[in-house]
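Excluded from the complex is one protein chain; the other protein chains are retained at their positions.
By letter and in written order, the chains are A and B; residue numbering begins at 1 in each of them.
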Amino acid sequence: MDLLRSIGITEIVFQLMLVNAILGLSIYLTLYTGMFSLANAGFMAIGAYVGVVLTQNYDLPLWAALIGGMLAAGVVAVPIGLPVLRLRDIYLAIATIGFGEVVRILILNFDTLASSISGESVQLTRGALGITGIPKITETWQLLLFLVVTVYILVRLHRSRFGRAMAAVRQDEQAAATMGINVVYVKNAVFIFSAILAASAGVLKAHLTRTISPGDYGFDQVVNILAFAVLGGTSTWLGPIVGGFVLTALPEILREFKQYRGIVNGVILLMVIVYLPGGLVNINGWKRLWRRIRGQPSVTGKIQDAETG
Amino acid sequence: MLELKKVSRLFGGLQALHQVDMHVLEGRIVGLIGPNGAGKTTLINNISGLDHPTSGTIHFEGREIHNLPPHRITGLGIARTYQNIRLFGEMTVLENLLISQHGRGQATVFDSLVFTPRFRAEERRLKDAALQLLERFQLAGMAHLLAGNLPYGDQRRLEMARALATGPKLLLLDEPTAGMNPIETEQLGEQILRLRDEQLTVLVIEHDMSLIHQVCDEIYVLNFGQIIAHGTPDVIKHNPQVIEAYLGREEDAELAGG
Partner (left out) sequence: MNITQQIVNAIWLGGVYSLFALGYALVFSVLGVLNLAHSAVFMWGAFIGLVAVTQLNVSVWAAIPLAMVVSGIISIVLDVVAFAPLRRRNAPRISQLISSIGAAILLVNIAQLIFGTQPQRFPLGSIPSDPLEGLPVRITPIQIIILLVAVTLMAVLQYLVVRTRAGQAMRAVAFNQRVASLLGINSGNVFRMTFFLAGALAGAAGVLFGLAYNTITPFMGDSVALKGLTVIVLGGLGNIQGAVVGGFVVAALEVFSIAAGGSNYREAFVFTLLFLILLFRPQGLVGQAAQTRA
């Protein structure tokens, strides 16, 4: 632990690494099922705000806030997922970006909106300044436990009938449908699960960082979440965890180069997507990169023919 | 068993199918032939629910199916293969066969989480069924290879095994011998005949006339989206309209397609 601290990984950094691993897993679920959804920051916001209101205004314990936040996100995910998941790749990405922005703006204006509707002065989300003074009640063991349970669920999910259906939907939606898989159901269920996971991270993180404001959940946040998953790799559950860890720890380790932090992040993201397509955990990608560096002819990957039917 | 009545499908201004009537009787092997672009694959897509008719009705065992989503149709007992092989290439051969048994399982994610007896029994059952199919299609020993890495002929057979794994009563085969050599084609013909012995009904789209004559009890001929002839292989062979529309070009097609 001292060794970690000496390179900049203090307890709060470690806690944020765990939170970001959970966030990475939340977007991994949808990516694994072939859905390029960028709604995670929005669901994270819903979780954070509902959770904080539950602990601050209703004096509920953290676990109750966690359940409340997850439930709220799950409930919102149903009417969003049903229409939106009919869209594909870039269209789905844009629509879910739109959803995230609407959530952020609604939270931003919640108090004025609620005040004008109810006629009384409502102070719940507190606008752009956000909520401050949230007690730091999330503990490391809770985060670890939560992550371990999540990973166990994911492992068992992949081994189940439903998990196989997820992979099938990603590879060929139509073929999956004619093999008896209810594609609409699979996509929506995964979308809801992903929303719930993002919301849990929102609740846990809010009770670590002690302040939340709408600006924390904008497009930048969803880009970060995406980066965790893509950097680590989206072929197994290990990837997003590695990605979340690396991208959270690296800036702390490199804190002497603080002003270059953003540049390093950008370069890493670019390099990985260009040179390590399967992410950090893809061993074959490293091997291919190694061959290229040593100047040996690379084995070109199988090129899929996009034109079918 | 399968009955199409006046099925039409319009794509924009293009009439892909026009008033198609078809009746597939239980236990028979029915061929569907026609020149390229005649609408054969569109017809299969409409039966399997990937596409829906603009007008007309499709009934399967007395049930209206033309508005159902594909997984429901598969659940009722219609399975299909694809002309341009659409296996789940990133998964193993065994996983491909497990996926296509999706509708035959009941275990939930919860069952998997806590290893209920139901989960374990079901996984064993699905796996046994998959291994049997592999045996039957000469794919045993390949269970753990990635489907995308199999040689072409093996992929073709896996495509058919995968469709059978859904537990169908009616099997739709879309050019199952495309790209196969004559020996492989004949072996596949024998596989198809074996399906009939197991009470399966088969609708097969095919270019290879030798296979059609080898296996089919009756043939429908589609041209420009319309059925232009229907009968036994011998009758069709001598139908002048068919010869003009289809057989005349078949030689070209064979030359071009190999």
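Note that contacts are C-beta pairs under 8 Å (C-beta built on N, C-alpha and C of every residue); 3 or more make two chains touch, one makes a residue touch a chain.
Here the structure is a predicted model, which is why all the values come from computation and not from measurement.
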- Task: Would you list the chains present here that the left-out chain is in contact with?
- Result: A
- Message: Looking at the full complex, which residue from A:Ile7, A:Val78 or A:Val102 touches the chain that isn't shown here?
- Response: A:Val102
- The one of A:Pro83, A:Gly119 or A:Gly295 in touch with the missing chain is A:Pro83
- Kindly note down the residues of chain A that lie in touch with the hidden chain. 36, 83-84, 86-91, 93-95, 97-99, 101-102, 105-106, 108-109, 112, 219-220, 223, 226-227, 230, 259-263, 265-270, 273-275, 277, 301, 303-304
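We adopt the following convention: only the chains that are shown with their structure count from here on.
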- Message: Report the inter-centroid distance (CA atoms only) between chain A and chain B in whole Å.
- Response: 40
- Residue positions on chain A within touch of chain B in the complex are 152-153, 156-157, 159-165, 167-168, 171-172, 174-184, 302, 308-309
- For the complex, which residues does chain B have touching chain A? 41, 48-50, 69-71, 73-75, 79-80, 82, 84, 86-91, 95, 98-105, 107-109, 111-113, 119, 122, 148, 162, 166
